[in-house]
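A single protein chain has been omitted; all remaining protein chains appear in their positions.
Letters are used for the chains, namely A and B, taken in the order the chains are written, and counting of residues starts over at 1 for each.
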Amino acid sequence: MARALINAPAQAKRGEIIEIKTLISHNMETGFRPDNTGKPVPRDIITDFICKYNGQEIFRAELFPAIAANPFLTFFTVATESGTLSFEWTGDNGFTATESVNITVE
Amino acid sequence: MTRDDDMLQATRRRFLLETAALAGAVGIAVPLGVKPASATPASMRAAIRKVVGEAPLNKGKVKIDVPPLIENGNAVPLTVSCESPMTADDHVKAIHVFAEKNPQPNVVSVQLGPRSGRATVSTRIRLADSQKVIAIAQMRDGSFWSGEAEVVVTLAACLEGV
Partner (left out) sequence: MRPAAAVVLATAVLGATATAGEIPLADRKSGYEFMARDTRAMQDDDTANPGMLWVLDGEALWKRTEGSAGKSCVDCHGDARVSMKGVAARYPAFNAARGRPVDLEERINICRTQQQQSTPLPFESKELLALAAYVGQQSRGMPIEIADDERTKPFLQAGHELFTQRQGQLNLSCAQCHDDNWGQKLAGAAIPQGHPTGYPLYRLEWQTLGSLQRRLRNCLFGMRAISYPLGAPEYVDLELYLMWRARGMPVETPAVRP
């Protein structure tokens, strides 16, 4: 599975707005780059990213070839309860990757 | 192959197209292996219309943070932030980002909600050339707001050969 790096606070106060940073390894081949013969290398990108907080979707992104290689995405959410933040990336050629981190909310 | 080669290819193709047009394009075979890799402001407007429809596009409430001078168009840091209380009744539902001169105008679309707390998103994008980047926020009340930024993209020296 592709390597992913998540940066989210392990602890937060209830109601606090927290920042979540995500980084995943993926070439994001655009489909516009010509190979040695001049033919374009076929597109192979991550197309979708979803973050769920205890199973509830809190953030979703649709990615296009213009997203740089090794996609970096940061966003915010309100810390509502303790539990799990889960992350899922899907893309061309059946690409999938998942990651999750726990959060304690006082 | 490098992006530099992409741009050279695009320029070469455009040159061939233009000379073919000038020459009347009679019996001149223009060797095009690949589709012209360059969006036009028209294709970006079409992509925007797909999102906004016939609704008015208001300027404001959306700020784009991007360095005005980019060292390398392969990884440009971009932050879009929208003014909004992000309550159940008044929040940003979605942010759509477009680039005027990339081969494809769409960059990223994100879905937000009252649980987001803040309508701010950051990522790194590819920009094929110096151009305008536009971000459109879709509000819960159905209104659309936009912000834009002009970016100059330079290139590193000493690139990679084949």
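Here is the rule we go by: a residue touches a chain if its C-beta (ideal position, glycine included) is under 8 Å from a C-beta of that chain, and two chains touch if they have at least 3 such contacts.
Keep in mind it's a predicted model, so treat the numbers as computed, not measured.
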Check: shown chains touched by the absent chain are A, B
Across A:32, A:53 or A:72, the one contacting the chain not displayed is A:72
In the whole complex, of A:27, A:56 or A:96, the residue touching the missing chain would be A:27
What residues on chain A make contact with the chain left out of this view? 3, 5-7, 21, 23-25, 27-28, 68-70, 72
Tell me which stretches of chain B touch the chain missing from the display. 2-3, 67, 69-72, 74-75, 77, 124, 154-161
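By our rule, only the chains that are shown with their structure count from here on.
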Which of the residues in chain A end up touching chain B in this complex? 17-18, 30, 32-36, 38-40, 53, 56, 58-69, 71-78, 80
Residues of chain B touching chain A in their complex? 1, 3, 5-6, 9, 33-34, 37, 74-76, 99, 102-104, 106-113, 115-118, 120-127, 162
